[in-house]
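For this depiction, one protein chain was excluded, whereas all remaining protein chains were kept in their positions.
By letter and in written order, the chains are A, B and C; residue numbering begins at 1 in each of them.
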Amino acid sequence: MDTPLLTVKNVKTYYPVKTGFMNLQTSYVRAVDDVSFEIYEGETLGLVGESGCGKSTLGRTIIGLEPLTDGEILFDGKPMNFRTDRVSLSKQIQIVFQDPYSSLNPRLTIGDLLAEPLTVHNIVPRNEIQQEVTRLLQLVGLSETAKARYPHEFSGGQRQRIGIARALALRPRLIICDEPVSALDVSIQAQIMNLFKQLQRELGLTYLFIAHGLGAVKYISDRIAVMYAGKIVEMGTAEQIFKNPQHEYTKKLLGAYPIPDPTKRSILTQQ
Amino acid sequence: MSLFKRYFNKKKYDAEHTVTWSEDMPSKGLFLKRFKRHKLAVIGFFYLAIILLCAIFAPLLAPYNPNEITDAFGEGPSMAHWLGTDDIGRDILSRVLYAARVSLSVGVGAVAIAAAIGAVLGLIAGYFGGIIDGIIMRITDVFMSFPYIMFILVVASIVGPGLTNIIIILGVLGWPGIARLVRGNVLAIKQSDYVKAGIALGYSTPRILFKHILPNTIAPILIYATSGVAGAILDEAALSFLGLGVQPPDASWGNMLSSAQSITILTDQPWLWIPPGIFILLTVLSINYIGDALRDALDPRNVK
Amino acid sequence: MESLLSVKHVTTAFDTEHGKVISTSDVSFDVKHGETLAIVGESGSGKSVTALSIMRLLGKNGHVEEGEILLNGIDLAQVSDHEMQKLRGNDVSMIFQEPMTALNPVLTIGYQLVEAIRLHIPLEKKAAKKLAIEMLDKVGIPQAERVIKQFPFALSGGMRQRVMIAMALVCKPKLLIADEPTTALDVTVQAQIIRLLHSLCQEYGTAVMLITHDLGVVAEMADRVVVMYAGQVVETTDVYTLFEQPLHPYTVGLLNSIPSMDFDNKELQAIPGSIPANYNQLPGCRFANRCPLATEHCKTNKPELTDTGSGHLTRCFEWRQLQQGGNA
Partner (left out) sequence: MFGYILRRLLIAIPVLFGVTVINFIIMRMAPGNPIDMLVSPKLPDAAREAKAIELGLNDPVYLQYWNWLKNLVMHGDLGYSMYTSEPVVSMILERMGPTLILMGTALVLGLLIAIPLGILSATKQYSKLDYIFVTGSFLGISIPNFFLGLILVYVFAVQLSWLPSGGMKEVGGDGGFGTLLVHMILPIIVLVANVAGRNIRYVRSSMLEILGQDYLRTARAKGLKELFVVNRHALRNALIPIVTIIGLEIPILFGGAVVIEQIFSWPGIGQLTLSSIMNRDYSTLMGLNLVAAFVVIAANILTDIVYAFVDPRIRKSYVGGAK
């Protein structure tokens, strides 16, 4: 494993909040507070933590959707500057969102929605666009007839598939998955997670998989980072984290996870 | 747990299995279906269509030239003059038909100007935020502090009355309302994931603004615009009634009504002022009903 | 001993823009005194509608078409509004999923709690306030005296859910219906709320009807389980048999969809497809389009809830195939 695909060095994302009398004082919410880690090509790093721990903010900072207050992010060893080379970076790194009902423009048909990135960055010659849209749809398990339909005609699970197809349009190498399955039913979650794994096998993708469901993270991640109050408190392979967690918070998190086996009732037994 | 492994590997299941989706009604059908439920709005729609036709084809439909002095002075409705004539002998029916042009053009013209200015400023204020937003919003506050009718009266008295002036004044002073509405919508849409996805996909700001954000503000603008048209028609009528709108001899429902300010005309010649009043009422009423139906039909919230 | 609540063949329908929509059909189950019954199902399965039908909170255009809901012998579907209001919060009470919006934002916590008390317990304002503070302590809210004067927006999601539990249990009801009480909460807070619910209900002898889609929570809390799919009850059994020997393909599929905690890196067997939109009009079994065991017979006949022995009910013709799969 030579240079990591993504290197995050001492990243901080602070939000100024106006408080006090007449809003004169500004205190800072330290959403992401000095985080460093690396992801290697083809790997899936799981990022888990409770709401408000800063995991989504971190994910969005990496792809330039949130302001980077301090620290450095390298892609393939080179520093990422979204102000100047947003276009080239969009072909390297993409994002899938959590809320299936807000991630698709309600006014565009699925065909237009998938064709747009292709035409903007002319990924394929003009006459092959429709073909490429069909390929993307089949890649995520949807049929060609979806092209003429509008987002409100699809279920949550299907919309997530469309979101994934859109992210794949520019053929990125790294995908930030910002809680892509948290809003879905358990059976649909399993479908989408299998899809993620299959795409990783076929296209050699690298994932930063953000979720608050421990089960999902365990199933899909090679390595896992546990976040608490803007900091990574523990990081290791999935087996290390689940088999013998070191940090107090990780133990508390694992202990609180309801195990789907009535014979091992962990929550009610411990205090 | 081996039970599940043995049981399930009888048939291979994987993600490729194509997925069926609910046969929901296409959005166009749903829109019409929900609009039709508002009976009064449908009636209003047909009424408005008739008024529009009368306005366009006024020269053909009107029995007389609106300013033509006939020999009948101040007579009541008769076979020759269905709605009677005024003291100068002009035929009321013809004037009412020509006046329809005034009201509709003011309504649509003023709102078009207001919508154009308001939408652009609202879009900019909403999307860029920060100081630009602060400045634009303070300007709208200032404009909205002046009582609307008084402000128009003052400006009209300086700039001078007349149809085009009225349209421009109503348009130029009408934009703050729409600007605030569009800004509110843009602020909400800006947070949505499909805009963030657009940024991540490397779309340019104009593309995001005009291809992704603006189309999603059209519905609220449309709903606000219908009440704007109704308001503009009422404002023009009020101005003309007060003598500062459309100037005689041109006909406007408002200035036809102002003649009724004299007690004699009010009591003895009701056919002079009642028809224009009724026309304003029916036109504004239908536009308001259509606006209400639009709000229900376009409201994404109740996509049950 | 007669069960506390028995729901018999209940069908609930809503009048909507597209005409009448039947959301649950032929739902039957019982809740015994002090028992925790879990109702498991995914979105659209009708589990929340069933709960709201019991509390008769279906709103203006929802109503119970057929069936009986007997609470201690009183049929809640027929009883008068006034009578129902006397029961709500006293004999049967309910807590909801979204703590952030479940409390009135412009009224203090104290006001809303005292109101719940004085509706059913004849106490003076002062005494009621004292009971309210005791109840807040009981549900583990620190500095209850201060919280009484505060407004809901000042409390976290977990705290607000505790206030809801206090409000629901203060009159010591016989049955508590909990509609996805922990879904909107973080894992650590969820564990605390599960412990709190369990201990309080045991202390008061209150039966719990827990509605959830999380089989982990079911395993932790439930004694018996009802599985619902597309508006119907498809399986009913005790919690141990459900995880050990489920007799309905949907339940099997659900259990297979959960990533297991041990590291056999078992491939997840996702249930393909989705719930058919027109499931009310289907001639046969509603799970047929996604079921690996589905036969022509399944597609044309409606399976009934059959007892496979010792009260283990399932709504499937081919359940024996699951049984022949033999035990683990």
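The rule is simple: a residue touches a chain if its C-beta (ideal position, glycine included) is under 8 Å from a C-beta of that chain, and two chains touch if they have at least 3 such contacts.
Please read these numbers as outputs of a predicted model, since none were measured by experiment.
Residue in contact with the omitted chain (choice from C:L5, C:L37 or C:M55): C:M55.
Of the candidate positions C:S93, C:T206 or C:S274, contact with the hidden chain is made by C:S93. Of the listed residues C:T16, C:N104, C:Q202 or C:N301, the one in contact with the hidden chain in the full complex is C:N104. Taking the complete complex into account, B:F241 is the one of B:Y127, B:W175, B:Y224 or B:F241 that touches the chain left out. On the side of chain B, touch with the chain left out of the figure occurs at residues 40, 138-139, 141-142, 144-151, 153-155, 157-158, 230, 234, 237-238, 241-242, 244, 254, 257, 260-261, 263, 266-267, 270, 273, 277, 280-281, 284-285, 288-289, 292.
Contact between chain C and the unshown chain involves residues 55, 57, 60, 81, 85-90, 93-94, 96, 98, 101-107, 115-116, 119-120, 146, 150-151, 153-154, 164, 167-168.
Everything below uses one rule, namely that only the chains that are shown with their structure count from here on.
Each chain's centre was taken as the mean of its CA atoms, and the one lying most distant from chain C is B.
One simple way to say how far apart two chains are is to compare their mean CA positions; for chain B and chain C this gives 48 Å. In chain C, the positions touching at least two other chains are 255-256, 260, 269-272, 274. Those residues of chain A in touch with two or more other chains are numbered 155, 157-158, 191, 194. The part of chain C that touches chain A in the complex is made up of residues 42-43, 186-188, 190-191, 194-195, 198, 213-222, 239-240, 243, 253-261, 263, 267-272, 274. Residue ranges of chain A in contact with chain C, taken from their complex: 50-51, 155, 157-158, 185-191, 193-194, 212, 214-216, 218-219, 238-239, 242-243, 252-253, 255-263, 265-268, 271. For chain B in complex with chain A, the touching residues are 14-19, 21-22, 24, 26-27, 192-194, 196-197, 199-203, 207, 212, 215-216, 300, 303.
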